[in-house]
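Rest of the complex left out; these chains stay put.
So that you can tell them apart, the chains are marked A and B in the order they are listed, and the count of residues begins at 1 in each.
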Amino acid sequence: MKLISTLLFFLLLISLTYSSATPTRSRKRDRVHEPCKRLVFYFHDIIYNGHNSKNATSAIVGTPAWGNRTILANQNHFGDLVVFDDPITLDNNLHSRPIGRAQGFYIYDKKEIFTAWLGFSFVFNSTQHKGSINFAGADPLMNKTRDISVIGGTGDFFMTRGVATLSTDSFEGEVYFRLRAEINLYECW
Amino acid sequence: MKLISTLLFFLLLISLTYSSATPTRSRKRDRVHEPCKRLVFYFHDIIYNGHNSKNATSAIVGTPAWGNRTILANQNHFGDLVVFDDPITLDNNLHSRPIGRAQGFYIYDKKEIFTAWLGFSFVFNSTQHKGSINFAGADPLMNKTRDISVIGGTGDFFMTRGVATLSTDSFEGEVYFRLRAEINLYECW
């Protein structure tokens, strides 16, 4: 009988364990979130201004009626759409060996302050990383840090999701800026 | 022996319960989907038309060869790309206190009828909500309701996913429209 009651206790334990552990997709998850992967990169944007076509990594391609495509528009660049192909580096040096490219677009979308909306990918094809990470979200760039969503990935980053925290590491006039991206992935496959 | 058979029955029950409850990521889920969070907001778009720069919350910044950036193009505005920074309110009154901003872009993308593609965020920084919700998807705006994807979120909406059902709550000529967004989140963290 002692064995049986031990058994019963064990059973109860299993039962309790699994009823709490079984995830329900539509239930609120616990608040302790450890990333399954954490990555830090820098990327460098040199915007075309009419004189730097050789070095430029980005260009204005859309602008409101009152703007043009060689000078960022008034009203905090509201309406300027910029396409970019920026080198990604592991440190904050523009001249370090790029390990990938940040490719996509940003749109300045507010008249009163600088803020933008981003849709882009990190595209890797190096010994360290192969594949891509895709991002989307609002970038209120006057904030010290701001979070955007990692909405998917391919290759080494197959099906990944997470949050990327951006910060402006350098800002030189209206032509060059450098962003630091700390990527925390919470869904890894 | 009776105890043992009861035990066996109990075991069988557990076994059956968990074999059906254990989720496999790549298996089709049950069709009963309860949102873990439901939110309703309104947002208000006043498009720049050359005369309303003070009130305008959006502007045409891209257009096909036959269009221009102060008047929406022919052919159901096909090709017009609009950047917006629209106030979000809890009711359908443009003059209610905004609790956030809807920021991003839409592109009219069909010649035969009105339809658009949306990429935008709800950005909150109020006592009610902090953080952002990111959206993407097709908006066939002549339909009474249409669904787009919630592709991610940050802050209070960390890692969220779901579906937002949009409906046009008001439409005044070519300058003002108001959308109702019912957001149903099915992944909450």
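One rule holds in what follows: contacts are C-beta pairs under 8 Å (C-beta built on N, C-alpha and C of every residue); 3 or more make two chains touch, one makes a residue touch a chain.
Not measured: the values here are computed from a predicted model.
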{"item": "Total identical subunits in the assembly as filed, 2 in place", "value": "3"}
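Just so we're on the same page, only the chains that are shown with their structure count from here on.
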{"item": "Chain A-chain B separation of Cα centroids, rounded to whole Å", "value": "20"}
{"item": "Contact footprint of chain B on chain A as seen in their complex", "value": "4, 7-8, 11, 14-15, 18, 22-23, 25-29, 33, 61-65, 67, 78-81, 107-111, 115, 117, 119, 136-138, 140, 147-151, 161-163, 186-187"}
{"item": "For the chain B and chain A complex, residues of the former touching the latter", "value": "3-4, 7, 10-11, 14, 18, 21-23, 29, 33-36, 48, 50, 59-62, 68-70, 81, 83-85, 101, 103-105, 119-121, 123, 131-132, 134, 136, 151-155, 158-159, 186-189"}
